[in-house]
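A protein chain is absent from this complex, but the other protein chains hold their places.
Showing chain A:
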Amino acid sequence: MYGFEAMTFNIHGGYLEAIVRGHRAGLFTAADYNNLCQCETLDDIKMHLSATEYGPYLQNEPSPLHTTTIVEKCTLKLVDEYKHMLCQATEPLSTFLEYITYGHMIDNVVLIVTGTLHERDVQELLEKCHPLGMFDSIATLAVAQNMRELYRLVLVDTPLAPYFSECITSEDLDDMNIEIMRNTLYKAYLEDFYKFCQKLGGATAEIMSDLLAFEADRRAVNITINSIGTELTRDDRRKLYSNFGLLYPYGHEELAVCEDIDQVRGAMEKYPPYQSIFSKLSYGESQMLDKAFYEEEVKRLCLAFEQQFHYGVFFAYMRLREQEIRNLMWISECVAQNQKSRVHDSVVFIF
């Protein structure tokens, strides 16, 4: 019932929307980042964070801090908030919230599988996993030798199972096909999420399709850039692009044949929203592309809060918080390694 969701939205979604908007108000502002950037030691950062919402999570940490502790505790806060929201959510919001974590699940699967391939300790790998993407039998991933086993043993129980239909092969796992698996999974996930949001309809569909399309396009560009100079064929590359988004279908055709970064740029500059991103970069440069994309993403995520009565705010909040934790990690690393001049290289201001 498009246009009427405002009438009934608050019955189930009102409380959580209020919660998430309250959480959003706790995101760092430019003033916070300025203060953080002035910190001399990690203890200073802790002190500054103790005045923010992260305070209770850090207050019981003994004093010689490490960057990992800070990031871990901040992530813990996000996870706690997420869990609280998930507990309170009813259908279809709970499914929507679960969808948000699937991306982390894919990353975790890939992390464990790659790690096992390189014979790392499973416990050590588990610690590195993002807590939002954990599932019960994740540790068992280490057992699998090839994709088919991976699917049959472990993933069939997880929500990722349907996404696996395209990459069940009996080939042994190696770095290349793990990466392909990641992208295939991601493609299937994004398409599924997109379809789900379309099904929800209303403002959610409108806003989420925009955000997801951006995500899909960004992945398409990244896949293209990363696969330049590898043995991935054009057709294979083409297959990894999600079947929606601004670039679909003609942009994908162009990206599929790109051979260097300037060709990518040429293909992308035909799309006005991406023109501004690429116009910030000088020719031949791809280092700053990530940051430019992040900045654009943050801008779009913030815009999601301008409208009421839709689920996009949850997605946007989770993404913004993750970006904030990434920023925090970068700042802490810079402070810890005495590289304060580089602080601003990778920090994406949210407000």
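Here are a few things to note about the model shown:
Note that a residue touches a chain if its C-beta (ideal position, glycine included) is under 8 Å from a C-beta of that chain, and two chains touch if they have at least 3 such contacts; residues count from 1.
Keep in mind that, in the parts below, contacts and distances are computed from a predicted model.
Candidate names were "3-methyl-2-oxobutanoate hydroxymethyltransferase", "Importin subunit alpha", "V-type proton ATPase subunit a" or "Transmembrane channel-like protein", and the UniProt protein name of the unshown chain is "V-type proton ATPase subunit a".
Although one chain is not drawn, the whole complex shows that of A:Leu76, A:Ala139 or A:Ile228 it is A:Ala139 that touches it.
Which of A:Thr8, A:Gln38, A:Thr90 or A:Thr233 touches the hidden chain is settled by the complete complex: it is A:Gln38. Screening A:His48, A:His130, A:Lys291 or A:Lys340 against the full complex identifies A:His48 as the residue touching the chain left out.
One chain of the complex is left out; on chain A, the residues touching it are 35, 38-40, 43-44, 47-48, 50-51, 59-63, 122, 136-137, 139-143, 152-154.
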